[in-house]
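One protein chain omitted, others in place.
Chain nomenclature is as follows: A, B and C, assigned in order of appearance, with residue numbering initiated at 1 for each chain independently.
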Amino acid sequence: MGKPSKETMVKMYRTMVKIRKAEEKLMEVFSKGDILGFLHVSIGQEAAPVGICSHLADADYIATTHRGHGHAIAKGIDLKLAMAELFGKKDGYCLGRSGSMHLADKSRGIMGANGIVGGGIPIATGAAFAAKYRKTNQVAVSTFGEGATGEGAFHEALNFAAIKKLPIVYVCENNGWAEFSPHSIHMSIQSVTQRALAYDIPAVSVANNVLEIYEEAGKAVERARQGDGPTLIEVRSERWHGHYVGDAQKYRGKEKVEQAMTKDCLLDYEKELLQTNTLKKKDVEKINAEIGAEIEEAVNFARECPYPEVSEMMKGLYL
Amino acid sequence: MGKPSKETMVKMYRTMVKIRKAEEKLMEVFSKGDILGFLHVSIGQEAAPVGICSHLADADYIATTHRGHGHAIAKGIDLKLAMAELFGKKDGYCLGRSGSMHLADKSRGIMGANGIVGGGIPIATGAAFAAKYRKTNQVAVSTFGEGATGEGAFHEALNFAAIKKLPIVYVCENNGWAEFSPHSIHMSIQSVTQRALAYDIPAVSVANNVLEIYEEAGKAVERARQGDGPTLIEVRSERWHGHYVGDAQKYRGKEKVEQAMTKDCLLDYEKELLQTNTLKKKDVEKINAEIGAEIEEAVNFARECPYPEVSEMMKGLYL
Amino acid sequence: MKDIRYIFAIKEAMEEEMNRDENVFLIGEDVGLAGGSFGASKGLYEKFGPERIVDTPISELGFTSLAAGAASCGLRPIVEIMFMDFVTCCMDSIVNQIAKMRYMFGNQYTLPIVIRMPEGGGLNAGPQHSQCLEAWFAHVPGLKVVMAANPYDVKGLLKSAIRDDNPVIFIENKTLHAMKGSIPEEEYLVPLGKAEVKREGTDVTVVSASRLVNESLKAAETLSEAGVNVEVIDLMTIQPWDRETVYRSIGKTHRLVVAHEAVKQFGFGAEIVASVAEDILDELDAPIGRVGAPFVPASYSLEKYYVPNADDVKKAIMSTLERVF
Partner (left out) sequence: MKDIRYIFAIKEAMEEEMNRDENVFLIGEDVGLAGGSFGASKGLYEKFGPERIVDTPISELGFTSLAAGAASCGLRPIVEIMFMDFVTCCMDSIVNQIAKMRYMFGNQYTLPIVIRMPEGGGLNAGPQHSQCLEAWFAHVPGLKVVMAANPYDVKGLLKSAIRDDNPVIFIENKTLHAMKGSIPEEEYLVPLGKAEVKREGTDVTVVSASRLVNESLKAAETLSEAGVNVEVIDLMTIQPWDRETVYRSIGKTHRLVVAHEAVKQFGFGAEIVASVAEDILDELDAPIGRVGAPFVPASYSLEKYYVPNADDVKKAIMSTLERVF
């Protein structure tokens, strides 16, 4: 695997910016009431989806969580159609039926965010099963938070994947919080990697650094493609914002929030790219401007798109 | 803890004989059609329930499985009333409603066998929770097979017990088979103790030897009573008979069955007691005769006891 | 009397019962430090501490079965399932263990457990966060199923549920959490197993529960202007439900509409209708009417067209009235 090419490095930066800016925009429009339901943003955690999805092709699979915009974007989702879904519009990926918690794009192997904590883990495992069954060399990725590792679904899925040596990478984004409670409420272990010992699954814990994640994910994806079975990667990040947009975070305290925000995987990466001269200041500005415009365009598209008609509600239940 | 007293050692032998003979009798009457439903015997696995329950008082709790006669007997269940239940009779512990898979005796902390694999694990954990809540120094024991460790219930229960340091001992009787499939279908690890690493729960694997089990169980029960939290004990035994009585074991092969039967934890213990002069040949004979008579009596009691009346079926659903 | 919100009435009920009986405790995800996802236990952690207001890992099966074990040993757990949709993760605990433990063990154990869960739409939270599944539990012998339509009822019913020695599935409705109502300062109970005629009428009986009771009352108001006299019955307890009150009303109005937020097909309304058709069919003067959500998953952006409301009840009433038999 080794280090990413310059091209990949720039692309990773672009994608991280895209996730950051898209979610900042989402927070804004949500606060205005343009988006309904629950909105969980992953700001501060952009490194993981980008580091991992950089190793995936469209044909590879990913199943994610309620906090899944980043993964969808990193896996290449069409921003316009995704925005339309978030706005609940007719042209959205799910025809406006489902919103943020259920973004999916079959054409790019995005098997869906999930409103059920842990729900996506065995589903992604099923995708890995299908890849092995068909002897394609597709790989599946399952992302989830540290809280999700308390669910039986996590345990049952990893056990099966280990037994069958399925081509899957389990990525636990340990952002320190599950809803309104800290790590210590959810487990008595320091690192989620300990969970993998129960299945003899190799595991590694990485900091919230896109290049480190890229490296470990590369090994894990390679392992999976070679038929050597699953890997668990823990990414130690911090949640910048509340559990959902609108969460006042009384349980957390302002200082802790501010402290979390001092750790910025995007800014760190940007600095590194500038220092190593991989990008120049003006490249960075250009990228940010381009992405800003792309997001603006997507939001405008979503805004102008009509809502589904009521009659469409009854369509398509059965095939 | 240390070694058991002579009295305890003899009592343990008695109890092991009682389990063995009771189940042999059950196989006999089941084959005659006196007992209906499913009957899962634990012959060859008597060491675990006895080694563990020797440390428990009536006030301590145990929740077991479909293969739970041994634990119930070791925890002191009244053999007559238990037999009556197995025969589906009115005087049975469950009024004849439930049979072998649901033996329970509240007065002795026997919280119930369970027809759902893994079902009893979080229930026993709840008993430990109650003991801690009330600051009694009761201990709970949860027994289950290696197959049960595949269920989410196992994972969720152990995680919680570890976090809350509950006074519980998890006893996995790894008898090599879960229904009709071997260990390798159920996990990719060699020892169930590896599962405990996921929760930082101390774990130990012991052979099917009642004194070794007694020793490890003693430490674990002590730990629990001291407020130091859960322990997982794996007992490596072998299933002598089929999954249930009537299982032809085509999946297993005669040789393997015969091989399993060469390992006899009861006979081993008997030999040890004789060699160390703890018991004399005639004591052994006497004990066996006494227990044989006790079982005969229990079976006769059960046989003569009437079935519940149909009208009783509708009674007691709600309190 | 004092004004109080539904969610706060829930808190008061739990607090009073916890004061009254030290065996009562609350367990669930984020019920402690955070005071509950919907705020039902706000302040209780500070008052009762982590021993009695127990935050759990995300493990519905684990902590619901744990409650079963704790109840077997004499405690009286209140379990909070954050959204009713998540009860799918612990059906084994509820159906195979909790519902059966008393009967199955020959009455040796009592299982005084209340499992609270909010159901329904109102948050545009989409298909996995809006379901109404009470009919499932009503089909399981051994459970009581309770639904409360307003702050007064929710407090009185929840207190009764906590004191009840049987397992109770206690269903809240998310849109009702913010509803205000008037309740006495002093302690009161609302009994389980009794329906209440929330509005008397002579032309048609609407049998309902939870939010749809309020919608039915609205529909009744509108129709009263048109000279139609609607009787609205709030079942409050779905299982075991109060046949007497329902049958008495039908004996008077001879017309029946059942209304719930759950999808209409195979919903609890079907059982009411089937019982009527079995026991007192001759009392009916017209085909019955049914109100429930359409037979598709709950919708995100079309939620307001998905969730049944007063207008749907009104239409069902009108159509029943138009038909004779």
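Everything below uses one rule, namely that contacts are C-beta pairs under 8 Å (C-beta built on N, C-alpha and C of every residue); 3 or more make two chains touch, one makes a residue touch a chain.
In this text, all values refer to a predicted model and were calculated from it rather than measured experimentally.
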item: Chains still shown that are in contact with the chain withheld from the display; value: A, B, C
item: Contact residue for the chain not shown (choose from C:D85, C:E119, C:E261 or C:D312); value: C:D85
item: Contacting the left-out chain in the complete assembly, out of C:G35, C:G122 or C:G142; value: C:G142
item: Those residues of subunit C which, in the complete complex, touch the missing chain; value: 85-86, 88-89, 91-92, 94-96, 99-100, 103-104, 126-128, 131, 133, 135-136, 138-139, 141-142, 239, 258, 262-263, 265-271, 273-274, 276-282, 284, 286-290, 295-297, 325
item: Where the missing chain touches subunit B, by residue; value: 36-38, 87-89, 94, 96-99, 101-102, 114-118, 147-148, 150-152, 178-181, 185-187, 250-251, 307-308, 310, 312-314, 317
item: Absent chain, residues of subunit A that touch it; value: 61, 63, 85, 92-95, 97-98, 102, 104-106, 111-112, 114-116, 119, 121-131, 133-134, 140, 152-153, 155-157, 159-160, 163, 316-319
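Just so we're on the same page, only the chains that are shown with their structure count from here on.
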item: Shared interface partners, meaning chains that touch subunit A and subunit C; value: B
item: Per Cα centroids, the chain farthest from subunit C; value: B
item: Intercentroid distance (Cα basis), subunit C paired with subunit A, Å; value: 36
item: Rounded Å distance, subunit A centre to subunit B centre (Cα mean); value: 45
item: Sites on subunit A at which at least two other chains make contact; value: 150-152, 185-187
item: Contacts with 2+ other chains: residues of subunit C; value: 56-57, 59, 61-62
